[in-house]
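All protein chains of the complex are present and in place, except for one that has been dropped.
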Amino acid sequence: MKQNPDHSDTLSALRRIEGQVCGVQRMVDEKKYCIDILNQIAAVKGALSTVEKRILERHFQHCVKDAMKSESETATSEKIAEIMDLINKRI
Amino acid sequence: MKQNPDHSDTLSALRRIEGQVCGVQRMVDEKKYCIDILNQIAAVKGALSTVEKRILERHFQHCVKDAMKSESETATSEKIAEIMDLINKRI
Amino acid sequence: MKQNPDHSDTLSALRRIEGQVCGVQRMVDEKKYCIDILNQIAAVKGALSTVEKRILERHFQHCVKDAMKSESETATSEKIAEIMDLINKRI
Partner (left out) sequence: MKQNPDHSDTLSALRRIEGQVCGVQRMVDEKKYCIDILNQIAAVKGALSTVEKRILERHFQHCVKDAMKSESETATSEKIAEIMDLINKRI
């Protein structure tokens, strides 16, 4: 069976995101102004979106392409259903 | 000067989010399937949105209300500009 | 009773949006490429968001401000609940 693609180049971003979440906790603790906390949370979500895009692009280049080339209708349908499910939650 | 509202009831959620981000790092490390990682990232963003809403609601109930009651046109305009800026980034 | 604010300065944008929706129908009719149709739909949604923001800003400057100045806790709570409901659907 084929291995899943390697996304380890997102690890440093994910560690930075972990640090940002700690930063939000600190802002809450120090009773910072609501809008500043909200902007920091928006920054965390933006950073997560960047990671999402990188993983999704690699998913297309590996898993989706392999399934579509496999000529297996089931594999192709399954990949499309997974992606549509992902997109449906976001559009 | 008035103090900023207390959002410390979001701290346990923020600690859980920190743990979820670590979980995503683990999934990347263990080469889990792309779609599963993406769904976990979506869960983190959803949890952050819940925190955002709680902070925003309190911001309305305290900061915005105070500014609007203050009869100061500058304070009111400033609060509206801040909120519109926040919303503009999200709509 | 106070009148609702006037949003008639959004009418020309709304008429343009109506035209854009007709344009999308034409693209579908003429079997244009999927991605081009999708980009046009995204443009319509973007134009609707611009109208939304203008109406929302005026809503803050009139309805929300009036309710908050009224010192009526019920009126204020109602406005905040309405806005949070609106934001909850969008964040």
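A few points about this structure:
Per-chain numbering from 1; labels A, B and C assigned in written order.
Heads up, the rule we're going with is that contacts are C-beta pairs under 8 Å (C-beta built on N, C-alpha and C of every residue); 3 or more make two chains touch, one makes a residue touch a chain.
Quantities reported herein were computed from a predicted structural model and do not represent experimental measurements.
Here is the thing to keep in mind: the chain we left out touches A, C in the whole complex.
Residues of chain C in contact with the chain left out of this view: 3-8, 10-11, 14-15, 17-18, 21-22, 24-25, 28-29, 31-35, 37-39, 41-42, 44-45, 48-49, 51-52, 55-56, 58-59, 62-63, 82, 86, 89-90.
Interface residues of chain A with the unshown chain, by the touch rule above, are 49, 52-53, 56-57, 60-61, 64-65, 68-69, 71, 76, 80, 83-84, 87-88, 90-91.
Note that in this section only the chains that are shown with their structure count from here on.
Because contacts link the chains only in sequence, without closing, their graph is best described as a line. Centre-to-centre spacing of chain A and chain C amounts to 29 Å, using the average Cα coordinate of each chain. Note: centroid distance chain A to chain B, computed from Cα atoms, is 18 Å.
As a whole-number value, the distance joining the C-alpha centres of chain B and chain C reads 23 Å.
Multi-chain contact residues, meaning those touching two or more other chains, do not occur anywhere in chain C.
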